[in-house]
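Here the structure is laid out as structure tokens; the discussion comes afterwards.
One protein chain omitted, others in place.
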């Protein structure tokens, strides 16, 4: 039986913590679907297709990993892909509580769908996309926190016009 | 490649939350080794072999699940069994912090060994072996919280002499 | 002396966790006033009168329970109703901190007004109005989480036009 | 119907936070039973009868308040006294999690028995019996933290021989 | 060597907790720069210059304390002032996690810049600018929580027109 995992997120932009987690989720599943949320209510910094491109380049080619966007309920997306696992990273207590609620709700909505949590790399416990956006916006150096492709995209986005 | 997961714990005694997690860890791995800690420093209620027996009966026969005891570093046990995953349940914030520390230490000691966390069943968020022991010791009804085999063992242990 | 408790909230919409708590707050008080916040700054899904109606039907008739809306300081509302208790449910650490702050502020503003916290039912620890809204918006099944009256209202609200 | 609340604890020794909470629990119940745990496994600083005496003197006479010791399951004690409420103080996140678990277990053991949580007085958020013991043991000044009767007892206990 | 500390915040408005912390930060540094964030994205209640004025009056004249506004990265502001310390107050678990992340990011951006955390005064553990704004907006009494100068400014702002 092929084990399929979905790794959902906003990835706006992807950080080194995200790309590390994509690779490590292959320890749990034969195929991993990275699922970029199309959330129409927030104003993202990068478009969904930009984020998908950055993820592809930052993670690198691997036939076991695919990249898609999704909208609506995550459990419907998982069902449609025959996934039995949702993979999520955990950093902090506040993450933990929200993630816990989501995992319980998703199990309620689709029994048998298991959410698994992984810990971040040591040097990424303080990393978040929003913090990276905030620092980059003010010209701070985030080169150690994101892939060069993401770094370049951030620089273009925040270049003085 | 066969994925092997280790689910370590004290299981003194196993609760319904534990047995549920043993079964659910099969979503992540082809084989699961339930590993009962031989911790010489605490005074357990049940012997290691009693705990192994209770686990076997509470979970039920499954060729993919084996039961063993271990001593010393968990990473050495995992290495010896070719395991790439450690499975742990999470209930509460205090669990989360301790488990996080252990997971980071274990990854430090054996890079590539991944710790994954699962959420408990909804009706087991307040369950713990120590609480079950405490309630059973005073004659409280724990029949909804443990397997009948465990219930019988608790009654024998706490029977008035 | 008649003990009067106020149970304030947004209830947008009421969940099974809320209705359970309304009934259980009768263990603490002779009369309970369910107080729906008229918060002009957020865009609610349901109007205040819709929420009051749903609460009345979901909880059921009980002469000890009344339903009202309020605006402004909760302590003024409590004073106006001769209430000596505020009842709140607690689920998570993040709830706990915010609620704690509010309770301390309310005691500062009206000494003698006591805030009491109750734990949710076991199967509602992951329930929140916002999660119910989100799931229902995308067609997920929330029938086990809310009263049939609320379910019907959610379906009407999110019906495809 | 007479509402009876049980306020259980170790009270070794009672602090100003405890005595404040005894009085405030009268906002919730017509009668309050302060229940001192006879826990045979820990080595207390004061005997159960000393703790009962200190509580009586620190709280002061009130016909609505009685003082007893208990052993075994709290729910059995509550059932025996016809109590419908357990009152507990909350200070910190770690308290919160443990208390939450106990409250859920107690409701499991005796449905209808409600645990209610109160917040401590502002100036007692850092107070605990163990901290008071520790400070008093080393001659620190705890006169602002406990009743004069408790202060005198601590001084006698820790007097240089 | 002169030790310079920066105490950054929104101070919209300053509370007694803030002014207490400004004074206490002199225990750590020879000079303290109170830095009011010019955050263009949120709608503040008071202008930056109003907030600077209120801080000056609430704290009182002290040649070791200066008041400035800043925009952009805090580390750039600190570098520009030769500051080796960032001072922050901590109240709650949620504060703690966010502050921790910021401190780690700031150390990443400017190694050698140390963030130090102080605990609030006992009677300010529940105080926050947003809570003060909310209570004052509805006519609640915040005179014990802010300096008279701030109280007067809040009254003018929320006076019925």
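In this document, chain identifiers A, B, C, D and E correspond to the written order of the chains, with residue numbering beginning at 1 in each.
By our rule, a residue touches a chain if its C-beta (ideal position, glycine included) is under 8 Å from a C-beta of that chain, and two chains touch if they have at least 3 such contacts.
Predicted model, so just to flag it, every value in this text is computed and none were measured.
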**Request:** List the shown chains that the missing chain touches in the full complex.
**Result:** A, B, D, E
**Fill in**
subunit D positions in touch with the non-displayed chain are 92-94, 125-126, 128, 131, 135, 138-141, 144-145
**Prompt:** Mind pulling the subunit B residues that touch the left-out chain?
**Reply:** 72-73, 75-76, 93-94, 97, 100-102, 104-105, 108-109
**Interface with the unshown chain - residue positions in subunit A** = 93, 122-123, 125-126
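Definition applied: only the chains that are shown with their structure count from here on.
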**Set of chains whose contacts include both subunit B and subunit A** = C
**Request:** Give the label of the chain whose average Cα location is farthest from that of subunit E.
**Result:** B
**Prompt:** Whole-Å distance, subunit A centre to subunit D centre, using C-alpha means?
**Reply:** 47
**Complete:** Between the Cα centroids of subunit B and subunit C the separation in whole angstrom comes to 38
**Request:** Check each residue of subunit E and list the ones that touch at least two other chains.
**Result:** 93-94, 125-126
**Prompt:** Which chains are in touch, pair by pair?
**Reply:** A-B, A-C, A-E, B-C, B-D, C-D, C-E, D-E
